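The complex appears here minus one protein chain, its other protein chains still in place.
Here is subunit A:
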Amino acid sequence: MTKKIFICGCEKDGKIEKESVERLIQSLEEKNIGYTYIEDLCGTVLKNPDDLESLFTAEDALVFGCQSRAMQNLIGNSGKKVQENRTEYYHIDDKDGNKLVESVRTDNPKALKIKYADEWNPWYPVIDYERCNGCRKCLNFCLFSVYSVEDDGSVVVSASANCKDMCPACARVCPQNAIIFPKHADSPIDGGEGEMLSGDNVLEQIQNDDVYSVLSARRNNFKVSLLKKEQLKMAEEERKNCSTTEEVEEKACDCNCNCKTEIEPDCACKDEDSDKNCCC
């Protein structure tokens, strides 16, 4: 299986753990597998897309980096990738992806690097066209004309550099959750799974009920939830204090497995032949 491997280090943001990147690179080098390290995919796609030609034209590629959906749409939005080619995207910590690497053979076992030297922090939206229904809410919402409409009616990100650093507001407005900010800290705005936090259709309530009581109720609910959070935290600490460390050690097995740190380990592994990654 001949594949080209690309790794994005997200250096302009630190969205992904450096250790994860190093671990992957190390295992590739141990196995003498060639790869291309991209300092910052978001930045390079926007500023120096020509540098990514090897990725756009690769017949079969594996790309490691942040959320797979984010990278897939980031590359897809550029419109430069050869459509028919096979490209798989994996989160740098994805076990399946890491496993896949082991069986990969590459034509060229060298390590290449694509630099991103620009000062500008590449923060801009990426549209997932599988989800986008063209409602144009983002277009009407954005104060900085980041979006525009093509002749065929599709909404596109046409002025990425106008986007305000750290502002993911349009992604929250999108009713389809179709807007991704790859460098955003939280899922699903970063392209990860999960639902947008929603407050019992507060927006709808505002239109139908008394605005002021809806707002008061919201505030009170939140105060209660903060209080609960506080109580939960206290309860957890209490629990920690009660369960002494000796007990844990008594019950835990002697091997180096993951469950050793659990309070009530349910461990069935044999002592000698287990390692840190064993899952008993």
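Going forward, a residue touches a chain if its C-beta (ideal position, glycine included) is under 8 Å from a C-beta of that chain, and two chains touch if they have at least 3 such contacts; residues count from 1.
Just so it is clear, contacts and distances are computed from a predicted model.
Choosing from "Tripartite tricarboxylate transporter TctA", "Spermidine/putrescine transport system permease protein", "Geranylgeranyl pyrophosphate synthase" or "Sodium:proton antiporter", the protein name stored in UniProt for the chain missing from the display reads "Geranylgeranyl pyrophosphate synthase". For the options A:82, A:112 or A:161, the residue in contact with the chain missing from this view is A:161. In the full complex, subunit A touches the omitted chain through residues 45-46, 49, 77-79, 124, 126, 137, 141, 143-145, 150, 156-162, 164-170, 172-173, 185, 197-199, 201-203, 206-207, 210-212, 215-216, 218-219, 222, 226.
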